[in-house]
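Have a look at this one before I ask anything.
Here's a slice of the assembly, chains where they normally sit.
The first chain written gets the first letter, and so on, giving A, B and C; residue counts start at 1 in each chain.
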Amino acid sequence: MTLSVALRHDFPDTALDIAFEAPSGVTVLFGRSGAGKSSVIQAIAGLLAPDAGRIALGPRVLLDTEARICVPVHRRRLGLVFQDARLFPHLSVRQNLIYARRGRGRLDETAALLGLEALLDRRPGTLSGGEAQRVAIGRALLSEPEMLLMDEPLAALDGARKAEILPYLERLCAEAGVPILYVSHNIAEVARLARHIVLIDGGRVLKAGPSEALLSDPDLVHVIGLREAGSVMQARVRAQSGDGLTELEVSGGTLWLPQIDAAPGVSLRIRILAQDVLLASRRPEGLSALNVLPATVIAMRRGSGPGVVAQLRVGSDTLLARVTRRSAEALGLEPGAPCFAVLKSVAVSPADIGLAGPERL
Amino acid sequence: METLGPEAWQAVALSLRVALVATLASVPPGLAVAYLLARRRFPGHALLNGLVHLPLILPPVVTGYLLLLSFGRQGPLGALLWDWFGVTLAFRWTGAALAAAIMAFPLLVRAIRLALEAVDPKLEEAAATLGASRARVFLTITLPLILPGLLAGALLGFAKAMGEFGATITFVSNIPGETRTIASAIYAFLQIPGGERAALALVGVSVALSMGALLVSEWLARRVARRVAGQ
Amino acid sequence: ERITVFAAASLGDVLGAAAAAWEEESGHEVTLVLAGSSTLARQLAAGAEGDLVVLANAEWMAWLEAKGALAPPPPVTLAGNALVLVAPGAGGAAPMKLTSETDLMVRLGPQGRLATALTAAVPSGIYSAQALKALSLWEALQPRLAETDNVRAALALVALGEAPLGAVYATDARAEPRVHVVYTVPPETHDPILYPAALTAAGPAPDAARAFLDWLSGATGQAVFAEHGFVPPPR
């Protein structure tokens, strides 16, 4: 189910002019503070009436200012997690969670996932910031929406909690086929979840496309942040080794990564940060890095700093590596040059591995 | 209260009934009108608002007179009520309740309206995104959140209904057991030399009853407010 | 000089007319303060600065006298009034003869009420009650009364057709075109209806007040009362 959004709206000081398509899976809206992310979410949910626009979820037209269609908020069946939790203060956590009445049966399961079991009879006024945000997530999940709109849902949560919730969202998206439109500043979350990324800046779409392409686009390194630039590779589980590592097949060879709970044959998406890749002119030895893949330099892009981003071909995948200019010169890296990409196994954390959605198998 | 004869107690009972019925019966229309005034912009907004305030602005006798003109047996509305429902208000305790309700209406509406305007529309939006229809949003979010204001308004209405005299006696006169409320009885006592004592005794009862209502409403409001604050 | 007259509200127009005439004549000025007899009496007792007080109620005048709020001479009666029964409509029907309770009951019908002022508290209501008792109608009629806070409200009930009958003063009935008199209550059935007047003890302009009081009791003043339908006080 594809969400297609096209809207124009004038605020007193700024203007939105946004158009994008969000195919099934997770689409991340990414952009700096004030870019217009929340406004887009609100318009899709029906809480902001844009000056002009058309919004459709699959065959359902939710808004068409030309055709004077505007489905009321409560009929849109979109689960919205607000940037602020917006819990109902007079209802207990339990009552907040089952407010939508549809997902009652899954209350216990959802509460457990979000660590809310002990809080069910509390009132929102007594919750901590993160607790409130988790209730808000649960409330939206239990409304069994046709699509989830999540506005920085995990910003108030600690890493451990995030690591529990993210895979659930992923499964929901993959198994229940609920597409998610997700706002985040956190590129690790973005890379993990996003099948599709929409980069917004100053009320306009800067770039939109599959996450693999955007995250490994050296032109976007400055937008995404140097430290978070990276690429996404397709991989297939080959075997589980005894010592806690999983053997994966990528187009350019074999990767050993910390154990991934997936059966042999399963397809995965693996995000590799540019800065986690070392380059070597000959195959290194006696090094703690297990993964060494032969590569060819496609392009070298200089930024303003001392680093260069090397775009490499590894098998049929693209890999980014960030090295200093000094090293690049010392190693003689230039387009067409052969080299070896060195990748530490532990540099790929579970947060960087996502299931490839069924559609992409 | 030895000074109070059975007639006085009858007035007390009647006052209670009138005030209670007036208060309870005016809550639903009060809610509706407050909602319209707080949340909707429509052509007759100012007119409706003015109409609601009228009983406050007019001397009570005038309100009573206007009620008599409209709801008396000869009045257009009174005739209608009689023809359609066989209901008559003139000289009935129901008429006294109507007078009390109308006098209390501006107070009730204003309290509810203030409460409505204090409700964060973002919460109602959140409920709508969870699939709640307008009616459900109102019943499950708005109404509970305005409950303290509603209670305050109902209390004001009740107190006013207990004290109302001018409009009531003008509209439904003073018939023992039917329309002779505490306030009418007090007035009657005050008209004769030396009647102050008996009036005072009735004032005491009236004050006691209303203070009771006040205490109960404060207690309820505090409970409700704690809930609404999410604690 | 300016004098302040505390007067029963029902005397508003007659005293207004009288005051205008007297002002013309004497060069003094009159301020009329109009309220219910009980209100005026209590206020004078509480120190209100009225020079002259005119009430619709002898009892409150006696109460004032007992409080020492009045100055000599003793209260004088300026006028009297009659009690009548009125019915809605411009009239034309022959005046009724009140002989038995049945006549009244027939006119009231199964539902109708007799409008009066409060029979226990307001003068016209008290007179009505006395009359009904004297006519042996009290038992039957008491449950059928609609008592109002003042006689004008009772009149309004009849004028609007809400009550088929009302007991009011002749002066009120005379000036209300929407009612007609169906019966004049015999004066002997109730205490005389009197409008007593007196000088107050604390009045700042006793001489002028005295002059106005005398003028009101005199021929010119009495003529004004007569013009407004009042009857002369019993001598």
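Definition applied: a contact is a pair of C-beta atoms (placed from the backbone, for glycine too) under 8 Å apart; a residue touches a chain by one contact, two chains touch by 3 or more.
What you are looking at is a predicted structure, and each value in this text was computed from that prediction instead of being measured.
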{"item": "Stoichiometric formula of the complex, labels as displayed", "value": "A x2, B x2, C x1"}
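Just so we're on the same page, only the chains that are shown with their structure count from here on.
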{"item": "Shortest chain-hopping distance from chain A out to chain C", "value": "2"}
{"item": "Per-chain Cα centre nearest the global Cα centre, belonging to chain", "value": "B"}
{"item": "Centroid-based (C-alpha) most distant chain relative to chain C", "value": "A"}
{"item": "Computed distance of Cα centres, chain C from chain A, in Å", "value": "91"}
{"item": "Chain A and chain B: spacing of chain centres that average the CA atoms, whole Å", "value": "57"}
{"item": "Inter-chain centre distance, chain B versus chain C - centres from mean C-alpha coordinates, in Å", "value": "35"}
{"item": "Where chain B touches two or more other chains, by residue", "value": "none"}
{"item": "Contact footprint of chain B on chain A as seen in their complex", "value": "45-47, 72-80, 82, 84, 86-90, 99-102, 123-126, 139-140, 143"}
{"item": "Chain B - residues contacting chain C, complex", "value": "61, 65, 68-69, 72-75, 90-91, 165-166, 169-170, 173-175, 184, 187-195"}
{"item": "Contact set on chain B toward chain A in their complex", "value": "122-123, 125-134, 137, 140-141, 144-145, 227-231"}
